[in-house]
Each structure stands twice: as C-alpha cells, then as structure tokens.
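Pasting a structure here, questions to come.
Left out: one protein chain. Kept in place: all the others.
Then we have subunit A:
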C-alpha cells in the first residue's frame, strides 16, 4: 500500500529516508539534529522526528509516525528507529497493517548511535540495506 515513488516527499530522489520515533518530541528532534550535524551538516538526507503524541504529551503517535515516514519516502526505502515500548510496538503495528510506505522498515538499533550511523550512511547515497545494517551495527561499539 501507499507506494509513494518520490512524489511530494522531501527526500533526495533515490535517497533513503530516516524516521526517529521517541516517546519525547525534544528527544527525537535533538537526536535528529545531532545526527545531521555529525554527518557533516548535510542537507541531503531526508530525516524526520516523530516524537511524543500529536497533542504534545509523552508517548507515541501513529499519526506522526505515518506522516514522517511519508514525508521522507523518496522511493528508496525508509529506515525507522524507535526508543522504547510503545514507540517500537506502534511502528510494528503500522508495518503489519501496511500503513507505512512500501520500503519502510524498523531497525533494531540503539537510538542515538543508530541514528547517527544511519544518517551518515544515508548521506553517502547508500541503499536501504546498508543504512539499516549500519544502524544495527552501532550495537557493536562497546563503551567499556
């Protein structure tokens, strides 16, 4: 469903889109800003934050997630990262019901590190497979 091949999304044609789903709008937005900065401030990556509920509470909004995924969908796939409980479950439920763009997928990745890895990789023009595995691989970086 909803195969939006690049129409009125704001992603680079052919580029992989990234959606950050957090319980908190400021968390999602800040992590998006951080990832873009660490990727060299590139404007070429379509990234959207979907944080909190539509009425500004802490929680998850299926509507914000769907809007964000459609906005970044340029036909090359959309990678979604989620933080906790309902963020993860809502993305999964939307995927199961085909309510997200065709190439959308939830990636098992740490939220901040995964977002940075995904955006850096997407900025190189990599395909969705490479972007998703870069995000998951962020788990491999040990801190102690």
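What we mean here is this: contacts are C-beta pairs under 8 Å (C-beta built on N, C-alpha and C of every residue); 3 or more make two chains touch, one makes a residue touch a chain; residues count from 1.
Definition applied: contacts and distances are computed from a predicted model.
Peer 1: Quick one: the chain not pictured, UniProt calls it what, "Glycine cleavage system H protein", "Cytochrome P450", "DNA-binding transcriptional regulator YhcF (GntR family)" or "Dihydroxyacetone kinase subunit L"?
Peer 2: Hidden chain identified via UniProt as "Dihydroxyacetone kinase subunit L".
Peer 1: Touch as defined at the start, partner being the missing chain; which of A:59, A:110 or A:125 qualifies?
Peer 2: A:59
Peer 1: Applying the definition given at the start, please give the residues of subunit A touching the unseen chain.
Peer 2: Touching the chain left out of view, subunit A contributes residues 53, 57, 59-63, 84-86, 89-90, 92-94, 96-97.
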